[in-house]
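Next up is a structure, given as C-alpha cells.
A single protein chain has been omitted; all remaining protein chains appear in their positions.
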Amino acid sequence: MAPTRAFVRAVLASLVFAVLLCAGRARAGDLEAALGAFGDGEPEAVAAAVTRLGALGDPAALPALEALRDGRLFVDADGNALVEDAQTKTLTRAADGQRVDPRPLRLKTAAVNNAVRRALLPALALLELRAPDPNQRRAAAEELAKRPLDEAIPALRAALARETDGDAKTAIGLALARADLASDDPERRIAAIRALGESGQSALKEELTSLVSKRDDGSYVEPDPRVRDAAGSALSAIERKQTFVGFAGNTIYGLSLASVLLLTALGLAITFGVMGVINMAHGEMLMIGAYSTYAVERVFEQHWPSAFSYYLVAAVPTAFVVCFAVGVVLERAVIRFLYGRPLETLLATWGISLMLIQTVRIVFGAQNVSVANPPWLSGGAHLADGLVVPYSRIATIVFALTVLAFVGYLLKRTRFGLQVRAVTQNRAMASCLGISTARVDMWTFGLGSAVGGLGGVALSQLGNVGPEMGQAYIVDSFMVVVLGGVGKLVGTVVSAVGLGMLHKYLEPIAGAVLGKIAMLLFVILFIQKRPQGLFAMTERQA
Amino acid sequence: MRSWMVTASMVVLGATAVACGKGGPQAGPSGSAQPATTDEAKTAPPKPEQDKSQPIKVGVLHSLSGTMAISETSLRDVALMAIEELNAKGGVLGRKLEPVVVDPASNWPLFAEKSRGLLQSDKVAVVFGCWTSVSRKSVLPVFEELNGMLFYPVQYEGEESSYNVFYTGAAPNQQAIPAVEYMMSAKGGAAKRFVLLGTDYVYPRTTNKILRYFLQSKGIADADILEKYTPFGHADYQTIVAEVKRFSAGKRTAVISTINGDSNVPFYKELANQQVKAEDVPVVAFSVGEEELRGIDTKPLVGHLAAWNYFMSIDTPENKVFIDKWRAYVKKANLPGGDKRVTNDPMEATYIGIQLWARAVEQAGTTDVDAVRQALGSQSIKAPSGFEIRLDPKNHHLHKPVFIGEVQANGQFQVVWKTEGPIPAQAWSPYIPESAKKVADWTYPWLCGNCTEAKVKSAPKG
Partner (left out) sequence: MSTDPSPTTAPRGRYVLHTKTGWMVFAATATIALVVVPLLNRLPSESSVLHVPDFAVPLLGKFLCYAIVALALDLVWGYAGILSLGHGVFFTLGGYAMGMHLMRVSAGEGVYRSELPDFMVFLDWKELPWYWRGFQSLPFALAMALFVPGALAFVFGYFAFRSRIKGVYLSIITQALTYAFSLLFFRNATGFGGNNGLTDFKRLAGFSLQDPNTKLGLYVASGVALAASYLLCRFVVAGRVGKVLTAVRDAEPKARFSGYDTVRYKLFAWTMSAVLCGVAGALYTPQVGIINPSEMAPSSSIEMVLWVAVGGRGTLVGAIVGAFAVSGAKSWLTASLPSAWLYCLGALFIVVTLVLPRGLAGLPDAARKLRATFERRRRTGAKVDARASEGVASETREERA
C-alpha cells in the first residue's frame, strides 16, 4: 500500500469523524441523559443506557463506553458517572466532560454484569465502525456478526458503502449476511451465501442447512433453486474447511500435549534413563518448580509490580536452581546409598514424595494457589474460525524445544556430558579413568530434578498448582520414558510426540478417557514388539 | 507337576471346608436373612457421659491429604473454629467440646473405617464431615448401623434422605434449577442451548439428569443439549473447549459446569485462552466458589457465574461477623495462606451445622442422638447469608436462599440474582420420573426417607 494513499485515507476518515462529531452535538441532550444513567446502581438501567448510546451513534460516547468496558468508570456519592483516563488517571464527568479534581474519596465502580457487557460490546462496535483504523473497523464488524442486532443493519449498510479496506469490507459483508439471507432479492441472498461459504464460518451453518431442507408439505424452505445450489455448495465448503480446521486443531493440540509430556518426562529420562533411579519423587520436582514460579510471582507482585509481566523470566532460573538444590540434597542424603538397586529407589523416593507433598501442604496450604499468566501469554492466536491457539501453548512448545536443546547440549557437547555418558556406559571404567563418579551422580541427579523444575514452570501456566499436582504426571512420564527406551533422550522425544499426537487424534473420536486407555494399550502392545522401548540400548552383558 | 497340583487343590478345598466349618456357626444368627431395619440395627447408642468434667467428643471427618484435601482442609479449619468459639462461650451443656480430627486421606473405604472408629472407639456425639458423594455413600451404612449423626455440608445431587444424616448443603432445587432458570431468563442472557459439562461421577451425572428433564419440560430440544463428561483430574480441555465453541455457534448458549475442583483451573484457563467470553458463552458452575477461585487467575473469567447459598461478598452484618471470626482464627491458628484465606458456601454450611447441633443439644439437655435429632427439627439460625435458616425436620435438609453471582476480577462474586427468601429443599427431584413419587419425611406418620407411602398406614383419627 502506498504511503500517500494511506495518508489520504486517514485524513478522509478523520474528516468524516469530525463531521459526525459535530452532527452528534445537536443531540447532546439525549447523550447526557444516557451518560448520566451510568451512575444508576442497577445494571438494567446501565444496560439500557448503553443500548441507547449505541443507537444514538454519537462518537462522543466512546470514552465513557470504553471506560465502562475496562472497569474505569466510577460513580461518585451523588450518582455522577466519572471516567478515569487510562494513562493519566484523571477523572472527568461522563455527562459533560468536566474535569473532577480532587478525586472524590468514596467512589464505586459502575455496576457491570453480563447483561451490561452484552449491551456494551455491540454498542461499542457500532461506534467503532467509524473508527479511523481499518483493523478496528474489521473487529467491530466481526463483533456485530457474532451478536446480530437489528438496529445495527442500517449502520452496517452505511459502513459497507463507505468502506475502502478489503478485509474490513468482507467482515462487514459477513455481518450483514444474516440479514441478507432473509432479503427478498435472490441475488442478494446468493451473494450473502457465497460470502458465507468463502469465509467458512460456521455461525450461520444452521440457517444454510434450513435453506436446503424441505418443509413438512414437501416444498423447499428456499423457493429459488439457484439459491439452494449456492447454499449447498457453501455448506460443503464450510464443512470442508471445518474438517481441515479440526484436523489442524488436533495436530496443534497434540503437539502441545507432546510438549507437556516431554517437559515432564525429560527430567525423568535423565534420572531414570541415565542413572537407573526410579524416581517416584519426580512429580514433586514438577510441583516444586511450579511453587517456585508461584513464589517468584508473589515477590514480583509485591516488590516490582511494574516488571510483573517478566516474572516468568526470573522464575525459570529460580525453579532450576531450587530444584537442582533439592535434587542434590536428596542424592546426597538418600539416593547415593541406593545406586544399582532401582527397585529400592522406588520405595525410598516414594517416601520422599509423600514427605515433600506434606511439607508443601503445611507451608503453602492444601489449596491450590493461583499463578497468573503474564499478559504476553494470555489470549491466543486466532488461526481460523474455531481455531484459537493460546499463546501459553505456543510458548510451552517453544520452551520444551529450548529445554531439550539445553539438555542435549549439556549431555552431548560439554565435558560434564561426556563424563555422564561415560559413567552411564561403564561405571567402573569411568572411575578408573579418574572420573569422580560420585560427583557425576550428584550433578546428574541435580540436573534431572532441575529439568523437572523447568517442566513445573511450564505446568504452572497451563493448569493447577497444588501439592498433589505432580502425582498426575508421574505415570504418564514413566510411560513416555519407557516407551522411548530407557537411557535414550531421542526416544523420549519421539515417544512424547507420538503419544501426544495419538491421544489428541483419538480424543475427538473416542472421548478423553477411551483415548487415554487406547494410548496405554498402545504402550503395552508396543513394548511387546520392542521390549526395550523404541530406541533400545545395545544389550550389554554385565 | 500334576501330583502337587492335585495336592494344592486339595489344600484349597480343605481350607474352604475349614472356613465353612468355622465361619458357619458363628456367622449364622437365625433369621437374619431379613434386612435389618433401622431400629433393629441400632446397637446400644453410646450412653452420654453425664459427668460435667467429661468433654463432649465431636468427630471431624475431612480429608487432609490426597486429592480432596484441596477442598476439605478448610472445612476442618472452620469446624475447629466453630468448636473453639462454642468452648469460649462455656461449651455445650456446660461441658467442653473436644474435636476428634481424623484423616480419611481421600480414600473412600477409609471414610467408612474412620467413621466406624469415631463412632465405636471414640464414641463421638456427632460427626461433621465428608465432601464427595461417594464418601457420604461409603459412610452412610456405618452411621445407619450404629445410629450415629452426620452433618454433611456440601451441595449434592439429592435423591437421598437418611435418618442419620443432616444435609446442610444445597439440594439440586436449591442450586442447579434456579441457576438454569436464571440463564434462560432475559436477564441471564436468554440461553436457548445448553452444554452440560461435568466430571464423571454421581453428582454431575444426577444433576445433569435432573437438568435435562427440566430443560425438556421447558421446551429445549435434545439436539440443543450437549452433555459431556471428563474424568477426575482431567487437565487438558483443549478439545472440549473447541467443541463447546463449535456447539455454541448459532444459538445463545450457556455452559452448566459441574466440573469438580481440580479440573476447573485448566478448564477456565482454556476458556480464557480460546477467548470464550462470559458475554457470549457464560459458564455457570456449581462447584466453584471463593476457595477454588483462589487457585485461578480470575481476570479472564470475569462474568462467568456460580450459584450458591452463600457468597463471601454478601453484605450483611452476620456475614461481616462470620468473616471477621474466620480471619481472626486464621491469624491465631497461623493457618497457611494467611490473609488470602476466604470463606465459601460449604464453610458456611459447616458452621451453620455446628451451631444448629449445639442449640439442639442445649434444648435436648443431652447429646443422645435420638433426642438431639428430635430437638434439631425446631432449630433455626440467622445465617451469615442474612436469612433465617431453618432445619426441615421432615427431610433433614435446610431451607436455604439461592444466590447467583458473577466472578469479579478480585476473586469474589457479585450477586446478580437471589431468591426472596429461603426455599425448602426437595430431597427427591420432581423432574426425575423414578423419584417424583418419593417422599422424604421423618415425621409421623411417614417415618421414611425414601417411600411412596407412609410407614404408619392408617393414622388414628381424632
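Letters A and B name the chains as they come in the text, with residue numbers starting at 1 for each one.
Throughout what follows, a residue touches a chain if its C-beta (ideal position, glycine included) is under 8 Å from a C-beta of that chain, and two chains touch if they have at least 3 such contacts.
A quick note: this is a predicted structure, and the numbers were derived from the prediction, not measured.
**Q** Out of B:Pro231, B:Gly250, B:Gly377 or B:Pro445, which residue would touch the omitted chain in the full complex?
**A** Within the whole complex, the residue contacting the unshown chain is B:Pro231.
**Q** Looking at A:Thr109, A:Thr209, A:Gln358 or A:Thr437, which makes contact with the chain not pictured?
**A** From the options A:Thr109, A:Thr209, A:Gln358 or A:Thr437, the contact with the absent chain belongs to A:Gln358.
**Q** Thinking of the whole complex, not just what is shown, which of B:Ala112, B:Leu211 or B:Val284 touches the missing chain?
**A** B:Ala112
**Q** Where the complex has a chain not shown, which of A:Gly232, A:Pro342, A:Gly379 or A:Gly408 is the residue touching it?
**A** Residue touching the absent chain, from the options given: A:Pro342.
**Q** Considering the whole complex rather than only what is displayed, give the residues of chain A touching the chain that is not shown.
**A** Residues 272, 278, 280, 334, 337-348, 350-355, 357-358, 362, 471, 475, 478-479, 482, 486, 513-514, 516-517, 520-521, 523-524, 527-529, 531-533, 542 of chain A touch the chain absent from view.
**Q** Touching the absent chain: which residues on chain B qualify?
**A** Chain B touches the missing chain through residues 1, 4, 7-8, 11-12, 14-15, 18-19, 22-24, 26-29, 32-36, 41, 64-65, 101-105, 107-110, 112-114, 116-117, 119-121, 133-134, 137-138, 140-142, 145, 159-160, 200-202, 205-206, 209, 229, 231-232, 434-435, 450.
Assume only the chains that are shown with their structure count from here on.
**Q** Averaged over CA atoms, how far is the centre of chain A from the centre of chain B? Could you give it in whole Å?
**A** Whole-Å distance between the two chain centres: 33.
**Q** Residues of chain B touching chain A in their complex?
**A** Touching chain A: residues 64-67, 69-71, 73-74, 187-189, 200, 230-231, 233-236, 238-240, 242-243, 245-246, 249-251, 262, 265-266, 269-270, 272-275, 278-280, 282, 291-300, 303, 305, 335-337, 406, 409, 411, 414, 416 of chain B.
**Q** Which part of chain A faces chain B closely enough to touch in the complex?
**A** 43-44, 71, 113-115, 117-118, 121, 146-147, 201-207, 242, 249-250, 253, 256-257, 357-358, 361-373, 378-380, 382, 386-388, 390-393, 462-468, 472, 504, 507-508, 512-513, 516
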